[in-house]
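Here is the structure we will look at, set down as structure tokens.
Apart from one protein chain that is not included, each protein chain of the complex appears where it belongs.
Chains: A, B and C, in written order; residue numbering restarts at 1 for each.
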Amino acid sequence: MAELREIDGLRLTILRGGGARFQAAVTGALGFELPEVPNTVAGCALWLGPDEWLVVSDMDMSEALEAALEGEHRAIVDVSDARAVLELSGADAPDVLASSCRLDLRALESGCCAQTGLARVPLLLEPREGGVWRFYVGRSFAAYTRAWLEDAMALQSISASP
Amino acid sequence: MMRIECPWCGGRDETEFHYGGEAHIMRPENPDALSDEAWADYLFMRANPKGVHAERWMHAQGCRRWFNVLRHTVSHEVVAVYPMGTPRPDLPETGA
Amino acid sequence: MTGPRRLPNGGRIDRSRVLSFCFDGRRYTGYPGDTLASALLANGVRLVGRSFKYHRPRGVMTAGAEEPNALVLLEPGRFAEPNLRATEIELYDGLVAESVNRWPSLRVDLGAAAGLASGLFVAGFYYKTFMWPPSWWNRVYAPVIRRMAGLARAPSEPDPELYEHRHVHCDILVVGAGPAGIAAAHAAAASGAHVILADERPRPGGTLLDGPAWVGDEEGAAWAERMLAEMSAQVLPRSTAFGYYDHNFVALAERLTEGLSPAERGGRPRQRVWHIRARRVALATGAHERPLVFPGNDRPGVMLAGAVSAYIHRYAVLPGGRAVFLAGDDSVYAAAREFARHGGEVAALVDLRTDSAAEANGLLVLRGAVPLRTFGRGAVTGIEVEVNGTRRRIACDMVAMGGGWNPAVHLFSQSRGTLRWDDESRMFVPGLSAQAERSVGAAGGRFDLEGCIAQGAEAGVTFACELGFEASALSATPAAPAAQPGVLPVPPKSQDKAFVDFQNDVTAADVALARREGMQSVEHLKRWTTLGMATDQGKTSNINGLALMATGLGRPPAEVGHTTFRPPYTPVTFGALAGRHVGALADPVCRTPMQDWHETAGAVFEPVGQWLRARYYPQLGENMREAVARECRAVREGAGILDASTLGKIDIRGSDAAEFLNRIYVNGWKTLGVGRCRYGLMLGEDGMVFDDGVTTRIGEHRYLMTTTSGNAAAVLEWLETWLQTEWPTLRVYCTSVTEQWGTITVSGPQARALVEPLVEDIDLDPAAFPFMSMREGWIGGAPGRIFRIAFTGELSYELNLPWRQALPVWQRLVEAGAVPYGTEAMHVLRAEKGFIVVGHETDGTVTPVDLGMERMVSSRKDFIGRRSLARPDCLRPDRKQLVGLLPEDPLEVLQEGAQILEAPRAAAPVPMLGHVTSSYWSAAMERGFALALVRGGRSRHGDQVWASATTGDSLVRIVDPVFYDPEGTRLDG
Partner (left out) sequence: MARYSILSLARNALTGHRDWPKLWRSPEPRPAYEVLVIGGGGHGLATAYYLAKEHGVTDVAVVEKGWLAGGNIARNTTIIRSNYLWDESAALYEHALKLWEGLSHELNFNVMLRQRGVLNLAHTEHDVRESIRRVNANRLNGVDAEWLDAAGVKAFCPPINISPDVRYPVLGATLQRRGGVARHDAVAWGYARGADARGVDIIQHCEVTGIRQVRGRIAGVETNRGFIGANKVALVAAGHSSMLADMAGLRLPVESHPLQAMVSEPLKPVLDCVVMSNAVHVYISQSDKGELVLGAGIDAFNSYGQRGGLHVLEDQLAALMQLFPAFSRVRMLRSWGGIVDVCPDASPIISKTPIEGLYINCGWGTGGFKATPTSGWTFAHTIARDAPHPLNAPFALDRFISGALVDEHGAAAVAH
């Protein structure tokens, strides 16, 4: 069994920058330290690159960040619309994912995240508590990604049936 | 299909990467000062060795960072991964 | 009982159910657990196929993946599968199969006439003939050759079934679930490692199921079952590892519906391709038995000895009544004993050697014998052998042969491991590994059961330890018993055909002929004779072929070498490799916020990159030209709206952003004011135009770049590449915001009137909001931006709205009277203005100077591609340059891609001056017009030339490429 749903209402912000001052200022604004370990999540920030994070929150963080980072070399870019958020859950979710995802899913647990490809679509994968797999995927690709996953779910349930 | 070690994300399948060809080809400081031959050398001429090749890869579906790789062009063995801007590391002779 | 040759008991079949099946129109019965081959043999069917070239009658020769003869077309019709091996098809009720490569029937095959002329049709004969008269080759010979060739008919209907993929990582992959593989998986899994054990067959056990086997005092099959029950490995039956690729990547094809009739499959995916990345791989793929090469060795009824034992034990089928066993190694004795024990009559055990000590259990043994020929019309009725100089003819209905064993080193070799010829055992065995892998059991050249198991377990433990799991040490693998090498073939003396490659009809004489003609390398032998190129890929023939060549050359096999093992190990279905990337899921489709709307509106779409863009919106009764003309008029006379959401958008930030743009674009960026827009052109380092678009300075150190729709990802990567590799010190960040902003272009004299009601805080007055500038504000209740840029030449507002809020604004604009126009009208409108489109006016060979944009090209700075523009070829005055064209017949619309000629077409070759890059009907001018690249065109305005198209040649006049409103008076509405 697996289930797929779309999550609405999250604010997504790309944050770019680096260095101690930057880190400190971000910590001040967000209340937690940005994850420095690649492919991990801290607070509400997901690691995307050595100087790049995705901040996921209920409210717009960009003003606070802009204010805190005044004078720093940084980028704060709202991508709330640019990416759709999907969540796949259920016992079959890993098998559904394995229909196209080439990551070692065994190595992924909550607290991690990974950018990768699924069915030729680039996306960001975040395993969450309770066996939930969250995807952040380019908005224009969302329909295709859903269709792919729904197809994989259907095949999975047929194969699983005796 | 190869597995390539992204210096940030670790080993990922080749399909996540874009290949960038030979590494360490510096864009000339002052192109105008170059002869047509020298410019052609920069633009087109490549080492293309059979053996260990210094090359660039970008983790396109991942962290989107470029990095350098030493890879054997026959065995496809990846013998070193190192950051952009650092010189090619010395290697003990590999028999691969 | 299902067939006269079925034994009353035994076998791993389910006798509780009788299955009925049909072969070549005749009905037979069998049991679950049978293969098509075993069921046919049980029914006494011996003729099952015809060979490729001579159409010789053939029977089942093996019991597995190496079968060269028994090929069938399974389920003619929608579920057709060509060229399957009957030895691998699991029987199901209602199965229908046909033999292949025969006409009109298997028994009476006219193609067998080729066999009569086989004296001519030796290896390589094609190359020596069919050349006279020359015209006959294409008309007569080749079509006949083609009709004769090929095995089964190709399927002709779309595939009703589905295939899927799975990607997994594991610690240890074990290929082959015979004793060695089971032992390896068991030992490895016990350590807690994640182990996958795959076997191509439906049931694990390997050769343990083929004959009597004891592991200690446990019966072999029971041992296998117990071990499997005990271990926590993931077991994949019916899964063939078909390719071993770089970095321990192994691909498997799993057959999910094997043994089920089409009706029983219930929409289940038919096959699944596993992509396994394993940290360690154990190859326990067993060995293939080597046929003997002697005249008449291809008659139906001649089988491999191991297969005879397998048919008895797996399927309770005694494939013959009275048999001659031809032994090239000791394992044939065991098969003969089994045959006799199960009621078969062993007419003789003919040993080609003189020195075997194998136990014959009272069977008649003829030592030092040479098989001379076989007899029989449909199937074998006897064999002649020579023993000590005397010839003996022995009547029989089956000949079981075995020349020794070839380790199944296919995957090992694919992994780039090097093979070693072992003189003692006379076989190629795995030598140096190239990857994290080990061959164990028969695949590694080990043939004693105890040794196979010990070797497997040792590999399992070693792997587990290497990977950091705790595994208990085992007792060491016992020393291998003395090698019992089989025999290698020697060239037979007789004229009768002695087959080496059964499917492709390559005989020992062909090998000798190839040698005499100089085709002495095994690779030449293969390509000259097609040895090893059939659907079995030489599993039974390669070693015999190279051994014959070695003997002929008087060189050791090690020197002669082997041909290359290539994936797949056994054939893999195309559809399975394609997986779910078919039909609607073939390739991602990118959708804009207005995509649903376009679909509802009946738009015709065109692929642009991964997008499907609305090309035009035909209204009732309109053809494309009418629709596009209407859309164009709407823009020129009223207002149109275009969904431009597909344009690439890149947010560029940082204190060095202007410097960065300066290096990327041909033109200068340092003077652009905040809120202003500028058109930019970027080149490859070779000086050729790569992309273009408008970039806007939206803040002190912040720009928004737009790119062409198809190039968005490439441009972002281009920017990142330069930043990361050449200019890491530039303080610039680039972020894609393509899908953040839905983009609606409102264009036409009425544009302002349409936009005005939507905006709350932006003054649209041209004085306050001039051309090539940008304003931020609220649009239709959403925070957005408006750009005054115009690809149509009309007053235009390009609205950027948050993606999810774009559709309502679009709908409001439509309701207010804006006419949606598609990419085709957009192209017409921009071409009227002489604006280029990358991909129309450029093809990777066009510089900005060619496009007449030399004034844009800054001389005060360096930029990517600049130096290339100074190369001699880029300075030629006769380069092709962008011009406009007007057909002398105003009603004519030139063909895009028409070539420009000085004079009407003459005899080829005709010098060409250039070509039409874009051509349309202009509703505004009420005439056809075009853009073109023409040699030295800029200095030729006014000249008449010809446009030469597939549809004919037309007289055209070269003009300035700006056709419409050259002064730009319409920009402000």
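Just so it is clear, a residue touches a chain if its C-beta (ideal position, glycine included) is under 8 Å from a C-beta of that chain, and two chains touch if they have at least 3 such contacts.
For clarity, every value in this text was computed on a predicted model and none was experimentally measured.
Engineer: Just to confirm, in the complete assembly, which displayed chains does the hidden chain contact?
Structural biologist: Answer for the hidden chain's contacts among shown chains: B, C.
Engineer: From the list C:151, C:379 or C:849, which touches the chain that is not on show?
Structural biologist: Going through C:151, C:379 or C:849 one by one, C:151 is the residue touching the chain not shown.
Engineer: Which of these, C:871, C:927 or C:957, touches the one chain of the complex that we don't see?
Structural biologist: Checking the options C:871, C:927 or C:957, the one contacting the hidden chain is C:871.
Engineer: Where the complex has a chain not shown, which of C:28, C:92, C:223 or C:245 is the residue touching it?
Structural biologist: C:245
Engineer: Which subunit C residues touch the hidden chain?
Structural biologist: Output for subunit C: 52, 79-83, 119-120, 122, 125-132, 134, 137-138, 142, 145-147, 149-159, 243, 245-246, 249, 251, 273, 275, 495, 509, 513, 516-519, 521, 523-524, 527-528, 530, 533, 535, 537, 564, 566-568, 571-575, 577-579, 581-584, 586-587, 589, 606-608, 615, 686-687, 839-840, 843-845, 868, 871-874, 895-899, 901, 905, 908-910, 912, 915-916, 948-950.
Engineer: To test your reading of the contact rule: which positions on subunit B touch the chain that is missing from view?
Structural biologist: With respect to the unshown chain, the touching residues of subunit B are 1-2, 14-15, 18-19, 21-22, 36-37, 40-41, 43-50, 53, 55, 71, 73-76.
The rule we apply is simple: only the chains that are shown with their structure count from here on.
Engineer: Report the inter-chain centroid distance for subunit A and subunit C in whole angstrom, where each centroid is the mean of the CA atoms.
Structural biologist: 32
Engineer: Could you work out how far the Cα centre of subunit A sits from that of subunit B, in whole Å?
Structural biologist: Whole-Å distance between the two chain centres: 29.
Engineer: Residue numbers in subunit C touching 2 or more other chains?
Structural biologist: Touching at least two other chains: 275, 277.
Engineer: Which positions in subunit B touch two or more other chains at once?
Structural biologist: Each of 13, 60, 64-65 in subunit B touches at least two other chains.
Engineer: Looking at the complex, which residues from subunit B come into contact with subunit A?
Structural biologist: Residues 8-10, 12-13, 15-16, 60-65.
Engineer: Quick check: in the complex, which residue numbers of subunit A touch subunit B?
Structural biologist: Its residues touching subunit B are 38-39, 48-50, 52, 102-103, 114-117, 122.
Engineer: Would you mind writing out the residues of subunit A in touch with subunit C in their complex?
Structural biologist: Touching subunit C: residues 14, 16, 51, 73-75, 77-83, 95, 98-102, 104-107, 119-121, 138-145, 147-148, 151-152, 155, 158-159, 161 of subunit A.
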